[in-house]
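Complex shown without one protein chain; remaining protein chains in place.
Take a look at chain A:
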Amino acid sequence: MFRTAHPTDRVNGAASSSSSSSNHAATTTIHPTFNSKLVKPKYQHRLNFYSTPPTSEVTIEEFETWAIDRLKVLAEIESSSARNRSYAETKEVINSQLKRYLPLSANTAASKAIHLDLERRKDHVSHFVLRLAFCRSEELRRRFVKAETTLFRIRFETDDTLERESFLKTLNFDWQAVTLEEKNFYREQLVSVSPRIASTFESETFFKVHWTRVTDLVERRRVFVRGGVAWVPMKEQSSLVLAEFQSRLSRDLELTAKALPRLDEDDRLLPVLSHLSMGFMAGISNDYYANASIAADGETVITADMVDSLIKRHAPMCMRNLHEQLEEKHHLRHYARLQYNLFLKELGLPIEEALIFWRRSFSGITDDKFNKEYRYNIRHGYGLEGRRLNYPAKSCARILTQDQPGPQDNHGCPFRHFSPQNLSSALSRHYSLSVNEQSEILSAVKQGHYHVGCTRLFELTHSKLGVKKGEGLGNGESVSHPNRYFERSWSKFRQVQGEGEVVRLEGEDSNQGEEKVKEDGDHQVDVEMLSLP
């Protein structure tokens, strides 16, 4: 009866069909090794390091619904990072989700309406249920740890300062404090790492930990390191706590994975668990990949000859830049190739055409060298070599944050990786934007809103096609993926050219392209005239 074909019905099914026996405590099963004392734990603190499993009785219904509630929050965290939301934005979104699904109130907020113990128990139990569901594979463990750590961070930061301190005291970290003598001896170095503490230096406390426990601080050079030991100021303790949370959780998950086979005997829980982990996988990827797999156009087959005109008319600036570089130097370095190749793949350029395109573009080398050094690489991107993975095209999030361009590289996002002068000259060169228009983009970029700059560029270059300011890619959507940019640009263009008619892209079409540029030029004049008093 539990091997139901519709896992979504499970919650009700379990609730209605549960006899008193199946409704019984899952306690001993959750942690077989735990000596079950049926004592209700008293939750002293809002935050929880989840070092001891829950020991109270849990009904099957609670077991599943609580876990699903937590899962919704974790899924939102994952999709936030997939959508390149900034941490501040993520925090806002997650806080509202938390209020809805998994409220957790401070001690001071206790009242009749808010049942602290119940909230905390739900948090506690749901965490451990999801541990069971997500300990099964390396991939799931990694994602779970990442999402849970973010969740903990958000809660940690919103926690009441006093409560947080008393919570930390209970954790017994073996952090070694820096003695007064040491502190004064290295005063100059310590202050130069974090100038903000200069005035309060006397009262500041430092901890000594091995540098690998604060890799994030080390990576940004935000800490003093000597002989492999990092001296972490008190105010950076959240880094330490998070690192500790993360390492304990990943260690515990592996232990849970080893103990999991003993759960096989319980046929009430396993289906619930596997359904949960499936939901996590599917829920998020659906949302994310469904967007990504919309083909640019169902009918037209793109050929190598069309790439040039298509890119110059419809591609976002990052790809336009790579294309221009390729035309100029007849070569692209590894990451630039990777970024461009995957973009073209998702555009719908078939592998045969892709090889023709790349071969032609790399005109400075022999066939032999091309076949030896680049052919494999391009086919690899199409999932035809090596691990045969179908790599998705890079999203803006990945372009902005991963594989940062080195001194000789051309890949990346022009809005982020160009100097303002170069960006501005590229904007006038490729898109002939007026100074007014550019300054709008440049000021967004200056504040670090690269996608805003890119979206604005879309609006400006498509204004003749009826795109207005603030409309973005449509309905105010901002650019989050180069291929989305391209698709919207192309479909807008075709809409205007005539409903459903496939536009011819060779020959006379390039003239149309020129006309369009001209029109844009006229439009600029208009804008400039309007801005006069």
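In this text, a residue touches a chain if its C-beta (ideal position, glycine included) is under 8 Å from a C-beta of that chain, and two chains touch if they have at least 3 such contacts; residues count from 1.
Please note the rule applied: contacts and distances are computed from a predicted model.
Chosen from "Ubiquitin-like-conjugating enzyme ATG10", "Rab proteins geranylgeranyltransferase component A", "Prim-pol domain-containing protein" or "Trafficking protein particle complex subunit", the protein name that UniProt gives for the omitted chain reads "Prim-pol domain-containing protein". Taking the complete complex into account, A:411 is the one of A:121, A:345 or A:411 that touches the chain left out. Note that of A:196, A:235, A:262 or A:469, the residue touching the chain absent from this view is A:196. Although one chain is not drawn, the whole complex shows that of A:117, A:202, A:216 or A:254 it is A:216 that touches it. For chain A, the residues in touch with the chain missing from this view are 138, 188-189, 191-196, 198, 211-212, 215-216, 218-222, 224-229, 321, 372, 404-412, 414, 417-419, 421-422, 426.
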